[in-house]
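Only one protein chain is missing; all other protein chains are in place.
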Amino acid sequence: MSHAAISLAGVFPPITTPFDAGGEVHYQALEENLERWNQYDLAGYVVLGSNGEAVYLSDEEKVRILETARRVIPRNKLLLAGTGREATRHTIAFTRRAAEAGADAALVVTPHYYTARMTPDSLLQHYLAVADASPIPVLIYNVPGFTGVNVDAATVGRAAGHPNIVGIKDTSGNINQAADTVRLAGPAFQLLAGSAGFFFAGLAIGAVGGILALANIAPAQCIEIYRLSKAGRWAEAAELQRRMLPVNAAVTARFGIAGLKAAMDMLGYYGGPVRSPLLEPSEGDRQALRNILIEGGILS
Amino acid sequence: MSHAAISLAGVFPPITTPFDAGGEVHYQALEENLERWNQYDLAGYVVLGSNGEAVYLSDEEKVRILETARRVIPRNKLLLAGTGREATRHTIAFTRRAAEAGADAALVVTPHYYTARMTPDSLLQHYLAVADASPIPVLIYNVPGFTGVNVDAATVGRAAGHPNIVGIKDTSGNINQAADTVRLAGPAFQLLAGSAGFFFAGLAIGAVGGILALANIAPAQCIEIYRLSKAGRWAEAAELQRRMLPVNAAVTARFGIAGLKAAMDMLGYYGGPVRSPLLEPSEGDRQALRNILIEGGILS
Amino acid sequence: MSHAAISLAGVFPPITTPFDAGGEVHYQALEENLERWNQYDLAGYVVLGSNGEAVYLSDEEKVRILETARRVIPRNKLLLAGTGREATRHTIAFTRRAAEAGADAALVVTPHYYTARMTPDSLLQHYLAVADASPIPVLIYNVPGFTGVNVDAATVGRAAGHPNIVGIKDTSGNINQAADTVRLAGPAFQLLAGSAGFFFAGLAIGAVGGILALANIAPAQCIEIYRLSKAGRWAEAAELQRRMLPVNAAVTARFGIAGLKAAMDMLGYYGGPVRSPLLEPSEGDRQALRNILIEGGILS
Partner (left out) sequence: MSHAAISLAGVFPPITTPFDAGGEVHYQALEENLERWNQYDLAGYVVLGSNGEAVYLSDEEKVRILETARRVIPRNKLLLAGTGREATRHTIAFTRRAAEAGADAALVVTPHYYTARMTPDSLLQHYLAVADASPIPVLIYNVPGFTGVNVDAATVGRAAGHPNIVGIKDTSGNINQAADTVRLAGPAFQLLAGSAGFFFAGLAIGAVGGILALANIAPAQCIEIYRLSKAGRWAEAAELQRRMLPVNAAVTARFGIAGLKAAMDMLGYYGGPVRSPLLEPSEGDRQALRNILIEGGILS
């Protein structure tokens, strides 16, 4: 498997996991959401990512979610599965199960509980071991806002030497580091912007695409930012990017996954409840969210 | 169950989990370590805590570890089990399994992946739900150095109103907050210092005991700090506390769990390897550690 | 000058700087405040500290404030002057002026603008140069909450080797570090707790006294915590400490210097306005503050 074997170019929504009123996974709603998203020119999906509340799912649920998603996701779209665990051994085991369930690649969040111990050498050892054992290509998932751990550009550069480590989702928002990652990891390595807040800037400095929570509710706009950028229409891309910022903030930093799910409900997707300890948005939050969606041209 | 039903006074080592050379849990070594610790006047043990590499263990391993420990731990010593997960539902489920396996109380680390969402209201909802469902008393485990989440004194004060939430292990090292917790949570609520670095200061401001990584390798000294404090011999307690600081730092912040296990090996306990992605200490680290143990009077 | 030449034992308020309605220094109010504080058994005063809004004063104002204070402060009480600047050369120059104006010792805040450059070696060089040049004893002022810089215990230990560096005001609240500072700096070096939030705990681990914003408005209670601690009446000291926590929080972290000055006004001292860009407390803040003072037994 070489770096070139899989193209990550384009837009990927890290999809939410639908729960029913009783808090159980709503597999049918998952299928219906995917069928609707399939109508857009998305490059694929991240299943079991942060926005999928993966940390709140059992292994059994995770496998069934992957299998369900794979059935609905056409073969020309990628299924990237979140498979990272704290232990290297558990990450390897679940990455194998994800591959069996049909995942095209594994998105492996940095281990992070022993934050200060997650040194460059420790992280490198982890990713090399996972990549050695994984039947599918591996992406590093750097999300210091959740983990408190950052994978620096030099470490990514070292990891990129492994033929089965093909890319990174960088959600740090540190555009200097992202550009340095492109420099040190080389042209075959694929950088994905981890948030719509810096999707366009990421594309400008060399990202091939983005894994964007915003793409759950505004796939057309995210794809348009990508297309305008690829067409060299930078001013228009920057302008659309800016217009999306308040919407993106609302479904990420401001109201979180509960906000993202509420927005999905407003837009005709199945959003539904979050699992505890996450809290549902207040009525005031929902109203503010609705106004932001309207002002952003997402909701009429 | 009222607050008074369980006394957490005294010293608890959060015990390490022994692995064999192949990385599998070494249950016999666990028994032998416990038998040796049983000779000291410890109040009990924390099993499956941070120092137990709980995040690197499978559920099956965890249950067998609890059952093994319970067989060896005499009934007059407490078995506190680490049972916290990200999801409230998983925390409840594992807390029940821990109770069945013989745990006397559950030490529930704050959920933390969605760091910024772990608001006071979210944390309170989580702990109340766990306490409602738990057959054994619940302790909050506040360890912002690992989780990035802090439970403030006001939130602990609110949680303490639940009869099944009996205490907190506070590893923040924020002694102001710890004192305010004592004030707001009331006299029946039990505060445990979460590190030997502030054990004596914690006792001074109202802690009833401590859960101390250092007690894995220096149980006698930890117990002596406790006894001197209880006897009002503060200057001696402070002096012994100070003498232990470099030893404590070496097996926590400086060399981590791998250092703690290396120290155990030097002292005749079974330390053994850590699980990946943790790294083993270098030879230089081991030598530095050995010197610190000698200077601290732990190793001759 | 040896370490033993000056005793820092006891309670020091870091006094506020009174401004009149036009924002100019109100020297007469300063005198009157000091005359009232002089009636308490305080060990002395910090003038031109953080609570004195030193960063908002001109050099001319600073010198006149020191001279005014010195006239009113009896010789048996110490005048500690805040003299730290970013540049070593400016710190030295102003420390000399403070000595000429009658200061007994200099409290030198860590330089901090180039935060990441303020390494142990850089800080040590700074303090040694200041101590060499200063005609009065020097105290290190560690206040990471304002500066973003922390002086670790090892660095303090190295600085304590200089005969003119006699102590530290530690406002970090890190009681582990404070105890380690006592260990490494030796018995002649004097540690002062930098906030009433950990005054008692600080005394327990070896501090000789405290520089406490709270002592501006509750000198009697601060002195009582000190006396009870010295008399070995730890439980009473801890209890009084806890009772003071909400009052202390109100005049520090919660409402800041503007809150401290508002509390002074409520208690018959001259508080007066703060300088911009600090903001005055809202009417709601004042009411909350008043209630806290009443509940804390400071105001009737």
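Miscellaneous remarks
Each chain carries a letter (A, B and C) given by its place in the written order, and its residues are counted from 1.
Rule of thumb we're sticking to: contacts are C-beta pairs under 8 Å (C-beta built on N, C-alpha and C of every residue); 3 or more make two chains touch, one makes a residue touch a chain.
For clarity, every value in this text was computed on a predicted model and none was experimentally measured.
With respect to the full assembly, the chain omitted from this view is in touch with A, C.
When the full complex is taken into account, the listed residue touching the unshown chain is C:123, out of C:99, C:123 or C:178.
Shown as candidates are C:5, C:55 or C:231; the residue that touches the absent chain is C:55.
Set against the missing chain, the residues C:5, C:87 or C:231 yield one that touches it, C:87. For the options A:72, A:205 or A:223, the residue in contact with the chain missing from this view is A:205.
For chain A, the residues touching the chain absent from view are 173-176, 179-180, 182-183, 195, 197-198, 200-201, 204-206, 232, 234, 238, 241-243, 245-246, 249.
Interface residues of chain C facing the missing partner chain: 23, 50, 55-58, 86-90, 111, 113-119, 121-123, 125-126, 129, 145-148, 253, 256-257, 275-279.
What we mean here is this: only the chains that are shown with their structure count from here on.
Averaging C-alpha coordinates per chain and comparing to chain C, the farthest chain turns out to be A. Centre-to-centre separation of chain A and chain C, using mean CA positions: 49 Å.
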